[in-house]
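One chain of protein is taken out of this complex; the other chains stay put.
Letters A and B name the chains as they come in the text, with residue numbers starting at 1 for each one.
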Amino acid sequence: MKHEDKHISSYSSLAIVLAVLLLLTAFSVWITGFHFGAFTVAVALIIASVKVATVLINFMHLKFENLFLRLLVTGVFVMFALVVILTFVDYYFR
Amino acid sequence: MSVHNTHSEHIDSETGKLGMWIFLFTELFLFGGLFLVYAVFRAKYSAEFHLAAGELNAFIGTMNTVFLLFSSMTVAMSLTAIQKGDRKLALFLVFVTILLAGLFMVNKYFEWSHKFEYGIYPGSEVLKNMSHGELLFFGLYYMMTGLHALHVLVGMVLLSINVVKIRSGSVNSDHYLMLENSALYWHLVDLIWIFLFPLLYLIT
Partner (left out) sequence: MSISGSETQVSYLEYQGKHKGIWSWLLSTDHKRIGLLYLYAIIIFFFVAAFLGLLMRIELIAPGRTIMEPQTYNGLFTIHGIIMIFVIVIPGLAAVFGNFFLPILIGARDVAFPKLNLFSWYLYMIGAILGVLSQFIGGGAPDTGWTFYVPYSVESSTNVIYALTAAFILGFSSILTGLNFIVTIHRMRAPGMGWMRMPLFPWALYATAWIQVLATPIVGITLLMVIAERVLNIGFFDPALGGDPVLFQHLFWIYSHPAVYIMILPAMGIVTEIFPTFSQKPVFGYGAIVLSSLAIAFVGYFVWGHHMFTSGMSYNARWFFSFLTFIVAVPSAIKVFNWISTMYGGSIDLKPPLLYAISFIFLFMIGGFTGLVLGSLATNVQTHDTAFVMAHFHYIIFGGMGFAFFAAIHYWAPKMFGRMYNFRLAYIAWGFNFIGFNMLYFPLFIVGLQGMPRRAYDYLPQFQSGHVLSTIGSFILFAGLLLMVYNLIRGARKGAVAPANPWKGVTLEWKIPSPPPHENFDDLPEITSKPYLFGNISDNK
């Protein structure tokens, strides 16, 4: 079956996305020089999450996909977060 | 959808893509288990994890991150090229992607063998004499990067199959599900690394 409606990302937009990702990487390397104490991991994870979202939306074409798939992808990350939180309900209160 | 879709050989692209996405979810949870273990031990032994992460070479890690990000772009571009019907460019871009993946693996090889020279490998005497936290860190390091490297290899194989299929014309501007799904898989390999990189290399 043919692809009925092609969504094509332009080369330049993909290149811009890469530039953003590289900048974020540089930023996260640079920021490790500072000590935020307990928040170091949080900062690193926030930057990583932004990068992941960028890849999902642009490279993996989620912006072209239907609402259902977008909800699914979000839901999967939320499910995993809930699993981690529930596990830490145990470890945090030990 | 046509009413007469008998057991057809061609899987339509929406169906194939949904299947791939669901497969990627299982991959996320596969690595998710490791991330959960990491999180628990990291909370328990944060000082030792800091110490152990200092042993890793952040420069090599950053380089590998750049390789993977670049390769993610090239594979996305190859999809654009095939959609536009530019076979030669698509082939070239898939080829560059495989090359970058290869560079990643070479880097990884040197990184691991460097660790091995220092006697840091699972079950080694050096490791046994370290604190529990460091031992767990390196255990996780090998398990996570090892499993990830395995995925890189699988991705390389998938992309190589695409090279053949683009050459033969069975992946073309009308039928490119195979390339699309391989690209999705390759982006997942990148996604996992985006999380692994700060957690293993940047917590010093």
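Everything below uses one rule, namely that contacts are C-beta pairs under 8 Å (C-beta built on N, C-alpha and C of every residue); 3 or more make two chains touch, one makes a residue touch a chain.
Source: prediction; values computed, not measured.
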item	value
Among shown chains, those touching the left-out chain	A, B
Candidate in contact with the missing chain, chosen from B:Ile11, B:Val106, B:Val126 or B:Val154	B:Ile11
Contact partner of the left-out chain, one of A:Ile8, A:Ala53 or A:Met79	A:Met79
Residues of chain A in contact with the chain not shown	76, 79, 82-83, 86-87, 89-94
For chain B, residues in touch with the removed chain	1, 3-7, 11-12, 14-15, 18-19, 22-23, 25-34, 36-37, 40-41, 44-45, 122-123, 131-133, 135-136, 139-140, 142-143, 147
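The working rule: only the chains that are shown with their structure count from here on.
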item	value
Mean-CA-position distance for chain B and chain A (Å)	15
Chain A - residues contacting chain B, complex	1-3, 6, 8-11, 14-15, 17-18, 21-22, 25, 28-29, 32, 40-41, 44-45, 47-48, 51-52, 55-56, 58-60, 69, 72-73, 76-77, 80, 83-84, 87-88, 91-92
Parts of chain B lying in touch with chain A, wherever the complex brings them together	10, 12-13, 18, 21, 25, 28-29, 32, 35-36, 39-40, 42-44, 58, 62, 65-66, 69-70, 72-73, 76-77, 79-80, 83-84, 174-176, 183-184, 187, 190-191, 194-195, 197-199, 202-204
